[in-house]
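Okay, here's the structure, questions in a sec.
Chains shown are a subset, placed as in the full complex.
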Amino acid sequence: MELGQVPLLFSRLPMFPFFDLAHYMASVMALKEQRAVEVSIRSPVACWFSAMLCCFGGSVLSSLMLGEPPVAFLAKTTNILLASSVWYLVFYCPQDKFYQCFAFLPLRLLVAGMKEVTRTWKIVAGVAHADSHFEDAWLVMVAVGWARGAGSGLISNFEQLVRGVWKPETNELLKMSYPVKVTLIGAVLFTLQHSQYLPIARHNLMFVYTIFLVVSKVTMMLTRSTASPFAPIEAALSHMFFGLQKPPSKVKGESASSSNGSSVCDQSSSEQPRDGVKKRQAKKTE
Amino acid sequence: MELGQVPLLFSRLPMFPFFDLAHYMASVMALKEQRAVEVSIRSPVACWFSAMLCCFGGSVLSSLMLGEPPVAFLAKTTNILLASSVWYLVFYCPQDKFYQCFAFLPLRLLVAGMKEVTRTWKIVAGVAHADSHFEDAWLVMVAVGWARGAGSGLISNFEQLVRGVWKPETNELLKMSYPVKVTLIGAVLFTLQHSQYLPIARHNLMFVYTIFLVVSKVTMMLTRSTASPFAPIEAALSHMFFGLQKPPSKVKGESASSSNGSSVCDQSSSEQPRDGVKKRQAKKTE
């Protein structure tokens, strides 16, 4: 096997079952870290529905946008059973063993890295699916690719509503988290590639973009940073196009504090350091 | 006519117009008892729209879930006219005669019993409709059957929003009311029957389930109880699967107080006893 074939073989990697499993794991664990433990005690049904929205939010949102049945994801029985098992083990495993096991940093890094791989696949599928509905409508392709890849973040207000939490003062459009931002950039890149404006083969772009996703995610988890690597570029663009000047210190502080509240499902392991809080929450379930 | 033929003949009972009428009556009267009198004075349009969501909520929700036009219910002009007449008479009849007449207990029991019959028919229709969209997707069948049978309860947060009321801290998934629970069980049973896992003919299941619905509803109204007959089974299951232990006294208290607030449309006559409140509200309209 030559080195040049690696991207092609990589692009043929099946997502089911291992990468999908990692995605469900990362999503459900992020949900648990957002004070969802109370809900899991109060109402297992609401907790399950919330977990499904975290795992399949992208599918639900992109179906809604294209006028297709948003319950279609329920027809994939195997995936639902997989995600439900993960949900059950994360929330109700005796003595919280399952959660504590996967909260161990190396495993956590593996799961988070594999989750990011699924993001690329979802964006590509979303862009292709949108193109099959609307010919050459590049804005629709970007929107559907974005929705498919970062759906659970974008619908976080309504996912929270299922759990009885309502935070209208913020949403992922008002204050984008890093995963939502990088998915938007990915959706734009894959749309350009699909429309043949980017002189690069799709499997190469998939390979490069996935590497970037995984590396940036792992770096952010290891350095415990929530600052976006795009911050300087964003500040420059904001200044150029919108005449905005943000004091960078304030921006950092805000994003760090808001990352707790606004979007649950798509921030997975950025909250990883605060072990004390988590252990206390975990205790409650026992 | 033999006795064995009763379930078959029962399953051919047409819902239109009398049973549908009872459903509209019970739904609109339940709406009126939820402080909707103010809204009926402030804005008849919002009140009418809210009443239509109570009457046709199941149809709207299941259409949304299957990617079909949610306004389809407006095409059934006769049903809309019937529901609108009921709405008009309940809210704006001079001296509130119409409401007071049907608030009389025997009539109220009759209406509530007939409303429960329509629930069975809706679940069966929902399950069959979902099956025609997705082959053998039993989760979709359960979801659509549930949505069709208990739709107005499940969308109660948004129905309240039409009237300017917003209670994000609770919803029918966080704290299921009895009608929503029993509809979920019915949706599971009819899905199993439809997939031929239950060794029982459909008309027999319909007959037995409807009898159970009507008897439990009438019993709950006569004993003025809001406690679910499933409470012991639920507690056992919660304990077995989720390790949860709820103090039963607290559960009762909560469900009694929350039944006032959370779901309007689907609780019909469980509020029946508090006549004093209703009379005071009724006075306001005059």
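Points worth noting:
Order of writing sets the labels: A and B. Residues in every chain begin at 1.
In the analysis below, a contact is a pair of C-beta atoms (placed from the backbone, for glycine too) under 8 Å apart; a residue touches a chain by one contact, two chains touch by 3 or more.
Bear in mind that the values here come from a model prediction, so they are computed numbers and not experimental data.
Whole-complex copy count, one sequence throughout, 2 copies displayed: 3.
Here is the rule we use: only the chains that are shown with their structure count from here on.
Contacts from subunit B toward subunit A in the complex involve residues 64-67, 133-134, 137-140, 143-144, 157, 166, 168-171, 173-176, 238, 241-244. Every residue of subunit A that touches subunit B in the complex is listed here, in rising order: 39-46, 49, 63, 67-72, 74-75, 77, 80, 92, 94, 161-166, 285.
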